[in-house]
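Apart from one protein chain that is not included, each protein chain of the complex appears where it belongs.
The block that comes next holds chain A.
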Amino acid sequence: MPNTKLHYSFPSNVFINQPEGTTIPLRRITRRKSTEQPVQTSPSAPSSASATPPVDDESSDEIPAFAYGRFTFDYAVNFAGLSLAVEQSRGMYHYHRAIGKAVREATISSSAGARMIIHPVEPLYVPDPVTDFLEIKFSEIMIEPNGKTVIFLTFPIEIGVFIESKGETDVIDVFTFKQPKYSMYGSSHRGVITKWHKSQVHAYPPQVKNYEEGVLRLTIQNTTDEWVYVSRVIIYEKGMFIHYDDSVVSMAAEMTILNRESADVAGVDRPLRPEMSRSIRLYKPRKMSAFSNVSGSLVDTVFTMDLGLI
């Protein structure tokens, strides 16, 4: 596929030292994929290097890409330490997945025609669904009074394996290549347990391994008349809309700074690039977990970070 140039526009801000309206030419790092997900079959001889062909961009040749999408039920993956396979025996399917020391086995009763769907999901389920909040820590940036900026961060990837049959889909496994880590925002008396991730701040979408990290497009708007420091963002699961294509997994959020100590953060259903596919969500409305004690700070997808921005 020929390389094409994508242009991203950045507003004026203090972090990205660009005048307003300046465009930064970016190299396209992947080929696009149809939104209609064709059913893929397992590679005849799964290699340990990659389950998908490498992306067609010269700068991303070194980064192997994980294949997300819908597959036949006998799909098998042997990729970067991940071993995933479904075997049929005596009329039953046996699902086996191993990554590192973590192993998942499942026996599935299904007639022919079942499909396996492998999608990036909200990174909140490994090792346990402890929290509904993802915290991304990054180096401190200053936002000018009434300024607006767009930055790109990374977020950890968790991969969900779903089984689909007769129009119904259910998750059978969630795993990750990243070491999970939790943190606490606020205090134990009033705060939330968060899934924690450290990211660098990028002015444009970084190249990442699409099975380890995704790209978060974060729009930060300072509505105050003073300089504000920001070094973390917390996103509620209901606002996590994950999109993927052949080489990138993405998410978008908007942060509206209300004062030096608080900001509203809302997840946005917007892909990083056109023609990205939307992932299946694991989120289901439920009673808040026992690891959240921030009454009044959550309205639909908007979480109010009123316990500090740094």
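Basically, contacts are C-beta pairs under 8 Å (C-beta built on N, C-alpha and C of every residue); 3 or more make two chains touch, one makes a residue touch a chain; residues count from 1.
What we mean here is this: contacts and distances are computed from a predicted model.
K.L.:
Quick one: the chain not pictured, UniProt calls it what, "Probable glycine dehydrogenase (decarboxylating) subunit 1", "ATPase", "Mechanosensitive ion channel protein MscS" or "Tetrahydromethanopterin S-methyltransferase, subunit A"?
P.N.:
Going by UniProt, the chain not displayed is called "Mechanosensitive ion channel protein MscS".
K.L.:
Would you mind spotting which of A:Ser183, A:Thr223 or A:Ser262 touches the chain that isn't drawn?
P.N.:
Answering carefully, the residue with contact to the hidden chain is A:Ser183.
K.L.:
Thinking of the whole complex, not just what is shown, which of A:Val192, A:Val215, A:Ile242 or A:Ile257 touches the missing chain?
P.N.:
Answer from the full complex: A:Val192 touches the omitted chain.
K.L.:
Which residue from A:Ala80, A:Val130 or A:Val302 sits in contact with the chain not drawn here?
P.N.:
The single option touching the absent chain is A:Val130.
K.L.:
To test your reading of the contact rule: which positions on chain A touch the chain that is missing from view?
P.N.:
Within chain A, the residues that touch the unshown chain are 127-128, 130-131, 137, 179-185, 188-189, 191-193, 196, 287, 290-293.
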